[in-house]
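In what follows, a single structure is set out as structure tokens and then discussed.
All protein chains but one are shown at their positions in the complex.
Then we have chain A:
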Amino acid sequence: MNEPALALRGVSKSFDKPVITNLDLTIEPGQLYALLGPNGAGKTTTLRMVVGLSEPDRGRIGIYGIDTRRDPLAAKAITAWLPDEPMLYDKLSPSEYLGFVAGLWKIPPEEAAPEAERLLRWLELWDVRDTRCEGFSRGMKQKVALAGALIHKPRLLILDEPLTGLDATMARSVKDALRAQVDAGATVIVTTHILEVAERLADRIGIIAGGTLHAEGTLDELRAMAGEENATLEDTFIRLTSPA
């Protein structure tokens, strides 16, 4: 039996007030899953717990069957995290950054170097591979960070607002990159405020509000839940997240 790419069971997290409450979420492998929700709904908190940047107060998180609390390193080895603010070093060039990330993920140099070249060419960063990132635009930095996230060929790729601040061309290339990952067998989870992206790109959509999963399914299933067959995702989202 296939293990889910991500399984959250009864996950709760509080800061000064409860942010996530008893969250159950299952994401099957090989999907592009969009996690939507109003501001402060707990999307980023959920994902930060998944990648190990924060500990849940209660509950279990499994990545491809690996319990993130029991074996965090094994879970991290197959996961990549791309936040909205790229985790970069301004004084390093893209090739040096990829070298560093490959070192952290212990990818043998003979595997990492050709993969880095492929990613840099694919993301149109090859000509600036030895230029320091400090002068790059936000979109270019986001692409370098994406290359860093992909260098170790993660089975689960998690992106928080990956299209924020990108122009149309950059946004298209990032969307293509995500779809290519899914086509290659990986699972991709994105949070986004741009509902059109989720509508066009996502295989399944989860809507979080007030720290719990309000609705989950394909776009058609969500429309059915909202009771409007031909509604846009925006209408569906507003209907499902508005207080009754």
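Here is the rule we use: a residue touches a chain if its C-beta (ideal position, glycine included) is under 8 Å from a C-beta of that chain, and two chains touch if they have at least 3 such contacts; residues count from 1.
Note that in this section contacts and distances are computed from a predicted model.
Participant: According to its UniProt record, what is the protein name of the omitted chain, chosen from "SDR family NAD(P)-dependent oxidoreductase", "Fe-S cluster assembly protein SufD", "ABC-2 type transport system permease protein" or "PadR family transcriptional regulator"?
Facilitator: Of the names offered in "SDR family NAD(P)-dependent oxidoreductase", "Fe-S cluster assembly protein SufD", "ABC-2 type transport system permease protein" or "PadR family transcriptional regulator", the one UniProt assigns to the missing chain is "ABC-2 type transport system permease protein".
Participant: Which one, A:Asp67, A:Glu96 or A:Glu161, makes contact with the chain that was left out?
Facilitator: Result: among the candidates, A:Glu96 touches the missing chain.
Participant: For the chain left out of this view, which of A:Val128, A:Leu150 or A:Val174 touches it?
Facilitator: The single option touching the absent chain is A:Val128.
Participant: Which residue from A:Lys76, A:Lys143 or A:Arg204 sits in contact with the chain not drawn here?
Facilitator: A:Lys76
Participant: Name every residue on chain A in touch with the hidden partner chain.
Facilitator: Missing-chain contacts on chain A: residues 51-53, 73-74, 76-77, 79-81, 83, 87-92, 95-96, 98-109, 112-113, 116-117, 120, 127-132, 134-136, 148.
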